[in-house]
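My questions all concern the structure below.
With one protein chain withheld, the remaining protein chains of the complex are depicted in position.
The letters A, B, C and D name the chains in turn, as written, and every chain counts its residues from 1.
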Amino acid sequence: MTLLSVENVGFSYRSGKPVLEDISFTVPRGANVGLVGESGSGKSTLLRLLLGLDSPQKGRILFDGAPLEARSSGYMRSYRKRVQAVFQDPYSSLDPSHRILRIITEPLRALKIPGDHRQMATKAITAVGLAPDSLERYPHQFSGGQRQRIAIARAIVARPDLVLADEAVSALDLSTRIRVVDLFEEISEAMTMVFVSHDMGVVAALCDQIVVLDKGRIVEAGLTNDILRAPKHPYTQSLLASIPRMPAGS
Amino acid sequence: MLKYLIRRLVILLLSLFVASVVLFILLRLLPGDPANALLGVGATPEQIAAAQAQIGSDQPLGMQFLTYLGDLIHFDLGTSFVSRSSVLDEITRRLSVTLPLALSAFFLALLIAVPLGVFAAVKANRWYGLVLSIISQIGIAVPVFWLGILMVYAFALNLRWLPSGGFPLRGYADPGRAIESMVLPVLTIALIMSASLMRYVRATTLKVLGSDFLRTARALGESFPEAFIRHGLRNAAVPVVSVLGIELSTTFLGAVVVEQVFSLPGMGSMLLLGIQQRDYPNIQGVLIVSTLLVLLTGFLADILQRLLDPRLRQEAR
Amino acid sequence: MSASKSILTRFSGTNATFWLGLLLVGTITLTGLLSLVWTPYDLSDMVAGRLEAPSWQHWAGSDRLGRDLFTQLMIGAQIALIVGCSAVAIGAAIGVTTGILAAFATRFLDDALAAFFDILIAFPTLLTAMLVVAASDEASLGTAILALGIGLSPIVGRITRLLTKQVLSQDYITAARVSGSSWPSIVFWHILPNILPFLGVNLALQFGLAVMAEASLSYLGLGAPPPNASWGRMLQEAQGTVYTAPWGAILPGLAIFALVIGVNLLTDGLRDRLDASRRQV
Amino acid sequence: MTQDLLSVQNLSLSTADKGLVKNLSFTIAPGERFGLIGESGSGKSLTSLAVSGLLPPSIKPSGRIILDGQEIVGAPGKQLDSLRGDAVATVFQEPLTALDPLMPLGKQIALPLRRRLRREGKPSGRAEVNRHMRDLIDQVRLPDPERLVRAYPHEVSGGQRQRVAIAMALACRPKLLIADEPTTALDVTTQDQIIKLLTSLVDELGIALMFISHDLAVVGQMVERVMVMRNGACVESGLAADVLTAPKDSYTQTLVDAAHRFDAALEGRS
Partner (left out) sequence: ALLTASALTLTPAAGLAQDYTPDAVVNIGSLYEPQNLDNTGGAGQGINEAFNGNVYEGLFVLTDGGDVKPKLVESYEISDDGLSYSFTLKDGVTFHSGDPLTATDVKNSIERVTAETSSSSRKKSLSNIASIETPDDKTVVITLEKPSISLPYNLSYVWIVNDAATDISNSEDGTGPYQLQEWRRGSALALVPFDGYWGDKPTNGGVMFQYFTDATAQNNALLTGAVDIITSIQSPDALSLFVDNPDFTVSEGASTTKELLAYNDRIEPFNDAKVRSALSRAVNKEKLLQAIWGDYGTLIGSFVPPTDPWYVDLNDVNAYDPESAKALLAEAGYADGFSFTLDTPDYDPHPVVAQFLQNELAKINVDVKINIITANEWYTKIYKSHDFEATLQEHVNHRDIVFYGNPDFYWGYNNPEVTKLISGSESAKSIDEQTKMLTEANRIIAEDAASMWLYLYPQIVVSTSNVSGYPLNGLNSQFFAADIKKVD
């Protein structure tokens, strides 16, 4: 079953050349889809469209069979209940002036989701492996990896169907990165995820399907294993060949 | 660059237009009819009406505005109500005092502030660096007229080195005395201004001192002075240039007060007198010209900044 | 790094300025507050002789009418604080609103507002203030404050606009939008709290400017009318007696100086701390 | 083994209230490629700055650093100036900020180049400098040299900027080249090119390399010996092949495991 489908989407920033052209792909319910590509290829822009922060100038995006209406606030409210996001920079994605509790419960408050917010926040924060007393602290008291966990807790607290992650682990240390990737793997069991990264290794570890972007166009898309084994497009091939590998050993 | 220049020029003109609209509105808010001021004591209603017709204050506001703009375009600033002489002439005469005053104070301030600011930054963690920043702090907190009064007291009354105020009748035809009478006012403004400027120079220099490119240069074998002169100064200059426009406008402002302390016949005393006498054409003229000057310096600062910084040049395209 | 430790270790260094600033501003504030309930004499009581020198009865001497100058200095502190605070409040109210508006506006309106700030900044604060004072029927403390507030507003506006744009580019704003927060609540909950520390530092600087500008206005004879004993007016009144009674001109000058430098030092100290806390982790 | 080019003994770095690097000892032989691995904030950059005598004034070193036979710790500024560029040169992580934004790239390359030519007593006229500069630009494989020398840093891509930075360092012909995470800010394909370039250049010119990175795979490809750092201290060091295949320390182990997991995923074996 398709949860999200992108059809012939084209987009350009005000008075600029097209950043995305003719993008089409689908995200099956429950699947993890990885969006890879080099810097400036349009990954973040595409994600903004999926989040309804901007509207495509061409084509359309279907969520659960219905078109995404970024301009209708009523529609967006219900859409936000089902779609959440995690961002790249763990330092700028949490408002430094609020306590963690406030930060995590923001979607609950904003979307007027009923229930005991503190309890839901506690549940989310333990789900990402942090102690419940973290809720009373401020972002600057956490390390980068911990912050990214907090951001994930915020994304899942409202139990969305779809989580969009933009370079969510790129800024982290190798050892921290692996722990956060594990966490993503865990939560993605219960939901659908679109994962943007330039790090092929991470995407390969996490996603069932890969969409490769180059200069605003999709150059290749398909199952992860197929693409890794036999990349068809020369761009994908060079991308794969460039990835440094560990020296062989045990 | 040319395209930017044109765009910036258009903005300059637009700004001037907006500024003159703001001025027009502000001035019409002043109480009393200008015609009263024109006639002084004992005018009959008929005379007032005639005077109103003469200066146009009996016309609808829109009409007044159009005439006002039309005059501006021809650079006709009108005739003073009180002295009945051309405002533009008077301003030109006064500018010959204020402009040299402000400009030399400004350059003197730069001359003081840049080396000291750089020095204070380079030696930030030495005691003399600290002393310098304390001195600049003090300079910022001293009211300019107070310093002026102290200057007069010290250099004119006690030491008798320089005149306490005034400006020679023949102006620059009497260069010795003209310069003498400018020394203290220029010093007063320059000292106050250099204090805040120095603080700014120090801050930007500190930033440059911590920059990666300076470190790169040194890592490749440049000595500190070499690297600082070659890379640091120019980079520190860019943000400083951007505040110079505002600083210069502050200098004009300082001039208003300082001209009062030193009885100089400049734009500042003209404005003050104009306000006291409700001499609209004079107030209006002074403000338009000073706004023009300030906008112009802003414009020049922008251009200079763009010449210094290639990144800005690209942005403009 | 723990906050308490950092305060202790920094106490001796740059934070000496902070404490000195706090001391100056604190003393003046307390004096101003005290003047509300107690002054050595009544402001208008002509209790002393003409231009008496400072003595045990009159700590700061007396003016031409034999009024106690220390009382005037105390009231002056009150007025300086009122002028500074209210002018900054007015400047902030106008400046922050338009600044945020500009940051949010479409490109055209943003450009227009930004240019407008620049133009208004081109009228220096004092000139704007002089005009507004001249434009009002009666010079009063109120008009002086209003004038200064209006004069400060474009500076505040420009800074607010820049700060807001910076905050707007942060991921937590996008995160808040994705979380479903409306723009007003984003402004209220995310933008304001995050620009406030920096804005605060800047407003403190504007406070110093306002006090100084009021002194200049009063000196030029465009400030608050008597019997308001503003320091600038005291200076102006004492200017003619500099030779016979120099304390009349020196003391208010020192008071202005102390307040402005106090605020600046305090601000610098605060900024250092702010930088330190932002740099954490 | 001949005399070490760099010998660091018991190096500690600390600010007034905090130790940042503790008791570090290692050596680099002439022409050797040495790697420094560790998580963010472990003190890698500070160590490299200490080696070239460029520590920020607030950080005080103790211990000994002997570079090309000269003591660095406590040496007067003049002596360090002549050592930098000659004995050691550095390429930094962030290519945009490491170059002077207001100076054309050609001029930035020419500066260290002319210094070296003077040092070596060779003619350093404009023509000579230009000729050498062309060679350097070719060496780092920068396209379109005509445009490049006149361009400003913001006008070229990140990879190109990093090549310019490398060219500047190579212009010094140092005995030791320090590369502090020179590829972290770049795309994988660009990173790959830069790594290959660096390896071949140091081989060609016989320059010793101190390569700093948190990416095990990258370090593994480049160097002969590595040192792993954590919280300012060395946790393990040895031949790269040994440390990356059979780590002894548990922290190194987790790093290696993590890297292997992503590698494995790429092989399609997750």
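Remarks
To be clear about the criterion, contacts are C-beta pairs under 8 Å (C-beta built on N, C-alpha and C of every residue); 3 or more make two chains touch, one makes a residue touch a chain.
Everything numeric in this text was worked out from a predicted model, so none of it was measured.
Put simply, the missing chain touches B, C once the whole complex is considered.
Residue in contact with the omitted chain (choice from B:V152, B:L191, B:L209 or B:A255): B:V152. Taking the complete complex into account, C:T241 is the one of C:T27, C:T97 or C:T241 that touches the chain left out. Residues touching the missing chain, restricted to subunit C, are 44-46, 50-51, 64-66, 138-139, 221, 225-227, 237, 239-245 (touch as defined at the top). Even with one chain removed from view, subunit B keeps its contact list with that chain: residues 32, 36-37, 39-44, 47, 82-85, 90, 93-94, 152, 156-157, 160-161, 163-171, 176-177, 180, 260-266, 269-270, 272-273, 275-278.
The rule is simple: only the chains that are shown with their structure count from here on.
Least step count on the touch graph, subunit A to subunit C: 1.
Fewest steps needed to get from subunit A to subunit D, stepping only to touching chains, is 1. Chain centres here are Cα means. That of subunit C falls 50 Å from that of subunit D.
Chain geometry summary: the mean Cα position of subunit B and that of subunit D are 50 Å apart. Listing the residues of subunit A that touch subunit C in their complex gives 14, 51, 53, 76-77, 80-81, 83-85, 87-89, 92-98, 106-107, 110-111, 140-143, 151, 154, 158. Residues of subunit B that touch subunit C in their complex: 11, 14-15, 18-19, 22, 26-27, 29-31, 137-138, 140-146, 149, 153, 246, 249-250, 252-253, 256-257, 260, 271-272, 275, 278, 283, 287, 290-291, 294-295, 298.
Across the complex, subunit D meets subunit A through its residues 39-40, 158, 187-189, 191-193, 195, 214-218, 220-221, 240-241, 244-246, 251, 254-263, 265-268, 270.
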